[in-house]
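Okay, so here's the structure we're looking at.
Only one protein chain is missing; all other protein chains are in place.
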């Protein structure tokens, strides 16, 4: 950590700052410049936000952290990329997760139909929401427990592992009973009660980046799950919120490459929510693979015009087939397979 | 709702779109333009996101909603500003909430000391976190139940009503037992499990705008609490995330004025988190009052350099005294009193 | 400047980084930490982006600047707020600029009419565009030289100093001939050819913050004008671009307070463009004064429904009268007068 003193700080203030640095367990190294003094503070500064309080010392202008704040999620701790299985599907390494399905589970007929069709067209995992986080309380909120039951039935019929969202720490146990991967939605990325509870389950977790969250914050959210004991975490880039209004979100593919560089965790990309524009999805799937993604999650619906949520961006089964075919040469270059 | 057809849409596609509009309970009115047809869809479109699925109809280019999506929070439903009491403090109308206290409850001595000092210097409510949402799992997470107990003790000693954050739907009951106002933090603004649970309590709710949430989404989050049965909701502007990096967030005071214009709910401003820069807080407090705010929430700490969280922006008690004095003429102009 | 070495940097790499720091005229101070070495680099680092190249040295992870990059615009160089006159109007200090007028000069009748009406209702300067930067080439581009002539005529009739925009370095001389204040629009804030040319004129400059520009960049743009020889610069906050879509821009009033804190230059606020919502303008004018602004710029039009540009947010003359009346108590508190 670097503590920058004001240009008019007195020697006494510098002294006081140094004593405070020591009291925090760090070793202070003052550098007396022409305009001001800065103090290097040596030691492990991670995760100790009490250090921020150094800025309270009179005469201190700024406190600059040096280390990245995450540990367990970092390549510095674990250089090799993490790999694990979800049922038969390999996540990370040479594996590639192709997760498809509707936004919401709407009925037995719908979810079984979509499950069969996406399986036949190349998907290796099934997504579908039973609990839906909706901006409006007047919108369809999901089939809840009935939806979970239907997802389990779809797995039974098709063998596809299930990815479904859990909205609240209270629901973790009952959702975990029915699903293979517990998804944390973008709005919940910093719901720490939920993250801690997920760290105690034996299910894999798909952690979506919040639409307002930095890459570092995303890795810190993963750190919550990892420190609670669950190593099977996948990160998911699903677009961030910007001023651009022709797409629903701005898909940040550099974040995929940077998360892969900083962290050993696998990274999935969701171009459906990441763009919100159906005709952009195939291009963004290809680009995501080229950026280093370990998987894709896309919405597929047999009757998008009748979907109870988000139908406007779902692919039809045959569009999905075209997609799963078109991405093959890109997967081949990257040495990945579904 | 307006359904815009593509410039090359066929009469058959227009017909199909009109039939679908009817099946959703709206009445279609086609307008045949030079380049394209648009269809006005008449009826109450609010909260029915199934309408978005209209974009799935072949030949449809865009679907544009007309109505604002919130009802109970709107002035259209309730023209008069909402007012209610929290203990002796009037919220809304001519009342003004001056909420002060530390970021976290750290010890009995600390919270009682701060409580007494802010009361003596003009605060009419006490804030303090017992459950802390921290970016890092290695940071101080709050005293939890012990913190709640200490807050209750501070209320007993000073008579100040308590505002404290609740992080999870699981915790609502036990936090409600000890506090007067349940605060929803920015990271939880779209935690719908939590919002629904808060709608069932008899405590007032202070709902912080998410740092990447629009004004409309903020009002929709309030709508969740209102429709669940709790009318005592205050909105809180606490800064949004932008590219600007000299302030911690960008305090959006136009949002205060616009929320007051669109909604009858009281609006509080938190310039501590809204700027993250201590010397800007007094100016932003004055500006917030001028923008129409019904209250202010500021962090005050007796020893900010030893704070376990966020000390770097807390005011000292005497800085708070100066603030509570300096805002008086602005409150007088606005006809508000603490 | 602080040069952070990678955790696995070799002593040789540290040595090389130190030699490079010296060659840039700074004095290196290494601090050997547990995980890595950081090197403090002492000396005046401002404005020398060549220093960034230090990151090229093998083994260097990050380079962190310490000083703010502006000099002439800073309070460190000139502690007292700058004040100057534009005609009879005092800018800065106890003076307050109330600049009103239409978005564009449209005709002699229009500009004279508006000029007389805003003067009678409290304005002390007249704004109006002769050269208009329009997003679309098919939109009205301004009356150009004829517009300048009409503005000069309006000044002659009313005595109000004129503020008008100059779009290009080529136009500076001819616009300066007719106007009192040369305005740099938000889209041109980093048009350095234009800024340098404005530094050579004897007209005051109103420099609008770019909608994508940080506070520091805004002060750096002012620095271009100041170093070219023109000290009469006013900064203008006019809203930044964010994800919020209920207002046209997000008016950043904390930036007003921070620019006043960091710089001696006067700061004007433009709530018309800053919000793009007419009913928010009065509240934002009051809040701007409370935030410390030295002036306001608002659009006023006698027939906004016939305006050739931006009519949708202009105030009517009588709304302006109400505004200029309503802000008086706020100006009184701040010790400002028009």
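Chains here go by letter, A, B and C, matching the order in which they are written, and residues are numbered from 1 within each.
Just so it is clear, a residue touches a chain if its C-beta (ideal position, glycine included) is under 8 Å from a C-beta of that chain, and two chains touch if they have at least 3 such contacts.
What you see is a predicted model, and the numbers here were worked out from it, not measured in a lab.
Touching the missing chain, out of C:37, C:74 or C:188, is residue C:188.
If you put the hidden chain back, the residue from A:6, A:32, A:78 or A:216 that touches it is A:216.
Although one chain is not drawn, the whole complex shows that of A:291, A:308 or A:323 it is A:291 that touches it. Where chain C meets the chain that is not shown, the touching residues are 20, 46-50, 52-57, 63, 69, 133-141, 167-171, 187-188, 190-194, 210-212, 217, 220, 223-224, 227-228, 241, 304-312. Where chain A meets the missing chain, the touching residues are 212, 214-216, 240, 242-247, 250-258, 261, 274-275, 277, 279-280, 283-284, 286-292, 329-330, 333. Although one chain is hidden here, its contacts on chain B can still be listed: residues 2, 4, 7, 29, 31-36, 38, 40, 42-44, 62, 64, 66-67, 76, 212, 241-243, 245.
The rule we apply is simple: only the chains that are shown with their structure count from here on.
Of all residue numbers seen at the chain A-chain C contact, over half occur in both copies; the interface is built from largely matching residues. Ranked by separation of Cα centres from chain C, the top chain is A. Centre-to-centre separation between chain A and chain B, using Cα means, comes to 25 Å. Centres computed as Cα averages put chain B at a distance of 31 Å from chain C. Touching of two or more other chains is recorded for residues 242-243, 245 of chain C.
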